[in-house]
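In this view, the complex is presented without one of its protein chains, the others remaining in place.
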Amino acid sequence: MNFFLETLVGGLLAGTLYSLVAIGFVLIYKASGVFNFAQGAMLLFAALTFVSLREQGFSFALALVLTVLVMIVGALLIERLVLRPLVNRSQITLFMATLGLSFIIEGLAQGLMGAQVRALDLGIEDVPLFVGEIMVSQFDLIAAGVSGLTVAVLALLFNKTRIGVALRAVADDTRAALSLGINLNRIWQIVWAVAGVVGLVAGLLWGARQGVQFSLSLVVLKALPVLIIGGFTSIGGAIVGGLIVGAAENLAEAYIGPLVGGGITPWFAYFLALIFLYIRPSGLFGDRIIERV
Amino acid sequence: MTATVPRLTASFDDAPLTLVRRRWRPGLLLLLLVAFVGLPWLGNDYWLNAILIPFLVLSLAGLGLNLLTGYTGQTSVGAAGFMAVGAFATYGLLLRVPGLPLPLALLGGGVIAGVVGLLFGIPSSRIKGFYLMVTTLASQFFLEWVFAKFPWFYNYASSGTISAPRLELFGHNLATPVGRYLLTLSCVVLLTWVAANLVRSQVGRNWMAIRDMDTAAAVIGIAVERDKRMAFAVSSFYLGIAGALWAFAYLGTASAGSFDINRSFQILFIIIIGGMGSIVGSFIGAAFISLVPILLSHAGQWLFNGNVDAGQLQNLQKVLFGALIIGFLIKEPEGLARLLGDLRERIRVWPLRF
Amino acid sequence: MHATFKRSLAAIGLALGAYATLVPAAQAANEQFFPLATYRVGAYASSGIPVWAGMIDYLRYINDVEGGINGVKLVWQECETEWTAEKGIECYERFKNGLNGAPVAIYAPNGAPAAYALADKAEADRIPLITLGYGRTEATDGRVFPYNFPAMLTFYSEASAFINYVAEREGGLDKLKGKKIATVYHDSAYGRETQGPLALLAQKYGFENIQIAVADPGNEQAGQWRQVRQLKPDWVFLRTWGVSTPVAIKTAARFGYPVERIVGDIWASSNEDVLPAGEAGKGYLALTPYPGGADFDIHQRIRQYILDTGKSDLKDPKSFGSVYYNSGLVNAAIAVEAIRTGQKKFGNRPLNGEEGRWGLEHLDLGDARLKEIGFLGLMQPLKLSCSDHEGGGAAKVQQWDGQQWKLITDWVQADRVTLRPLIDAKAAEYAKEKGVSARDCAAQ
Partner (left out) sequence: MSSLLEVRNVSLSFSGVKAISDLSFSVRLGEICALIGPNGAGKSSLLNILNGVYRADAGQLFFAAEPLHRPHPLKAARLGIGRTFQNNALFKKMSVVDNLLTGLSRFQRTFFLEQALGLPRARREARAFAERAEQVLEFLELQAWRDVAVGSLAYGLQKRVELGRALIAQPTLLLLDEPMAGMNAEEKQEMSRFIADINRDLGTTVILIEHDIQVVMGLSSHVVVLDYGRKVGDGTPAEVQANPDVIAAYLGVSHA
């Protein structure tokens, strides 16, 4: 029983990290209808930039600020060079463009900052912590806390500020928003920048866990089932989806894994997503698609 | 025109048999001659093993994915998974069915892959767009896992890899570079011909109709769901055979890892760059994606006679590829095939400019 | 459509034409070619980069200081494989005919996928493959695998050496009875390779053999280590690689499994593996056939002639003497010594693949010779033969103190006799599946 609870809690905590990555997706998808496969690469790039800056002897805070700036510049470039020329193209086209984008970013990241594994120390000690009989990772707790904080900030940003209002307007009805004189390109720039920053946070948390290097960008593959389960257009969905995936994955590895020889985590989340798809083809919180003829 | 339905169909059977009489263009014949006789004759091991065979196999895979994504409009990022099915199935057949001739084993491998593809295609009736794409990702990871996990598939080899069985046809040994090349080439030519038939047939038109607007397709009497599934099956059949050739004609060995997600992306890029919904595009794309890296690394060796960091070259190449993909999507959504076509037109009218 | 079809393929034909110029023209040259199939990018680049530095530095040392191998200069060229089979093949095909007339005597595929893919091709081309610390274990049986050399330490021997080390710690092989020994392995050909031998040894010594898979790339291992924590094994054999190693160490710490009870294998035994784990790595044990450290005799020489003269391939000098750097040295040294051996028979000239193989199969590096070339302590005595393509079969155990590796044992010898039947069986099976007949070593 303890083992079960422990697995569950551990899974949920890990899930918050998945949510964080997924939120990056949702933001971009809501605002520009782009399924941004490059999210993982952005995450890698952010983390690498941060670590490199730290290695250059910058203070934590300064490095953080500089990285954020880099991500913003990146967002501007992407909007100008990739999104704007592809406006009004099919979503699949845009998705493929982001595939290309992820290549560019990964290539740049490794070219500029090297391929060796970097240790990333956030000063969070990663020791087991006991809540009664149940062992929880202190790191996971803090990571979950940070994720929660990030989400809260985002919520504020999008509910209380004018940008947020504009963004939601765009998400609801792009044409109407345009007629209201909302600058779509500006919205995209902002959203990609924010997504980049979210990527940075996620990148740092993941990086601290596994060291910062190439396979950090593979985290993106974890986020897809989260999106399917939560729906592409709902931040709430991304959070819930992340928790579901995290928990289910860990429970499955613990209970189903031994029966089939383990190592099922890579696909189990997707398997789960498929089941959800059959029940709700547009995710738990996604908007229903209505066929117009 | 006032014929009613039954009479209409009846009249089809006695219609003259002259529509799709294919005109064998001398150019095509020449090309085949070069491919079947010329290249084996002058090509050395490097050409055959390192360039021609992988190029042909990738073309075939691209063709397979193009039928599904380019013609039917169902984006799949799980292509490599079905290649794996084909490879392991063919291996299993050769291993467990004694005396089974190679062509039948390949065919069998393809058919099994097709059936698996059919299964994973079932969701396509309910799920569309990205959601469908993610289901193909799921199939990718699942299949990869299956072939890594269950020893039966790789005959309990401790390494989990399958190695090419004796490649022979009617007693002829095909294990030589030339033999493997010819085997691959024959498969590719044959399947290309079939694909050409398909896309010109009613089935092909139905696929394209579904791609362009599936609700309308249903309204005018196209069995959308059936034809989508059909597309999945055919595509997987092609991919399966490509996978078997990849494993046995090219690598000579394979494990689940040989067919990972990156292979799927590679094949997707082949059709993006080459041209969605274009048979020729699959070949051009494959040529591009398999030759450019090699050219680049050679260029690196020449320019800096080996003093260049191979790693940086690789990164540069990655960036280049990404840029190219985006570039194509922006400038030429129909890929290199279209680009070359236009170029040809321009060359044709060129003298007139003066 | 056919028109475009024709044109495009014609275009490809032209592109191919460009290669005619690439195929090196054979011309006599008193040089020996060392092809370097490297992986400097991709998920495993971090482990690769120091290796090539080690190889290149040693080759350069041989050239600049010793004037080559008995006067035969060494030339080398890199080719990026990204640790993939297909690029590995491309590089092999590019290199196998030598470089401007300098022949290839020995080829190192550097990467399991390429090693498997090249096995048949190399045999057909009569070029011996050295797979140091990876590749087919059954290739130890040189009768069935004439051109395949898993030299020094196969995964089977590694497993056995690990068990022998555990026994040493527990106070004798008899003490193994009833112990729980878990293997956390990278779920791949490499990772699964030790399942056979461990099963056999478990049955022989009566310990409980637990196998826990980590799916590639292994950047999330909570499930696995929760399992470890639940099963409470006495020892954990960590057979991960790339990113999965630091993640494993960190995750183990998170679940409170004592790191000094974890023994990493060859590919989880380098500085690059533990550094990212930071504090958590302190006390971590690792098996290695080429221990870390820059105090061996060869390092003095290389520091003097290569490093300090700025000729080194190392980007950051910190990794001088790192495990992977040293593995590069050992790799290169074996090849060089094999060619030296071959020259005794064929004369002081560049050797081709077949002659290179003769050299390998008659390679005999005793402590005396190792001392001469400055590898004593860094490399174990190695004697290869027609029927034994492994030789050696020993590893040292080193412990990470947070800064560097400290050697805590001498060579721990594997029980190769016990495992040999397993190997012969597999080799025979392979021979049967492939329909090849073993050669008769008495005749050699």
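Each chain carries a letter (A, B and C) given by its place in the written order, and its residues are counted from 1.
Note that in this section contacts are C-beta pairs under 8 Å (C-beta built on N, C-alpha and C of every residue); 3 or more make two chains touch, one makes a residue touch a chain.
A quick note: this is a predicted structure, and the numbers were derived from the prediction, not measured.
Only one of B:N49, B:Q74 or B:N206 touches the absent chain when the whole complex is considered: B:N206. Only one residue in the set B:V224, B:A247 or B:L336 touches the chain that does not appear here, and it is B:V224. Chain B residues in contact with the hidden partner, per the touch definition given at the top, are 1-5, 8-9, 11-20, 194, 197-198, 201-203, 205-206, 208-209, 211-213, 215-224, 230, 277.
In this text, only the chains that are shown with their structure count from here on.
The largest tally of C-beta contacts between two chains is found for B-C. As a whole-number value, the distance joining the C-alpha centres of chain A and chain C reads 37 Å.
As a whole-number value, the distance joining the C-alpha centres of chain A and chain B reads 33 Å.
Among the residues of chain B, those in touch with two or more other chains are 145, 148-149, 311, 315, 318. In chain C, the residues that reach two or more other chains under the touch definition are 40-42, 45, 49, 187, 215-216. In the complex of the two chains, the chain C residues touching chain B come out as 1-13, 15-16, 18-19, 22-23, 38, 40-42, 45, 49, 77-80, 82, 85-87, 89-90, 93-94, 96-97, 112-113, 116-117, 119-121, 125, 136-137, 187-189, 192-193, 195-196, 215-216, 426, 433-435.
Considering their complex, residues 35, 81-82, 85-86, 89, 91-93, 95-97, 99-108, 110-111, 115, 221, 224-225, 227-228, 232, 260-261, 263-264, 266-267, 270-271, 273-274, 277-278, 281-282, 289, 291, 293 of chain A touch chain B.
Residues 75, 123, 126-131, 133-135, 137-138, 141-142, 144-145, 148-149, 215-216, 219, 261, 265, 268-269, 272, 311-312, 315-326, 329-330, 333 of chain B are the ones that touch chain A when the two sit in their complex.
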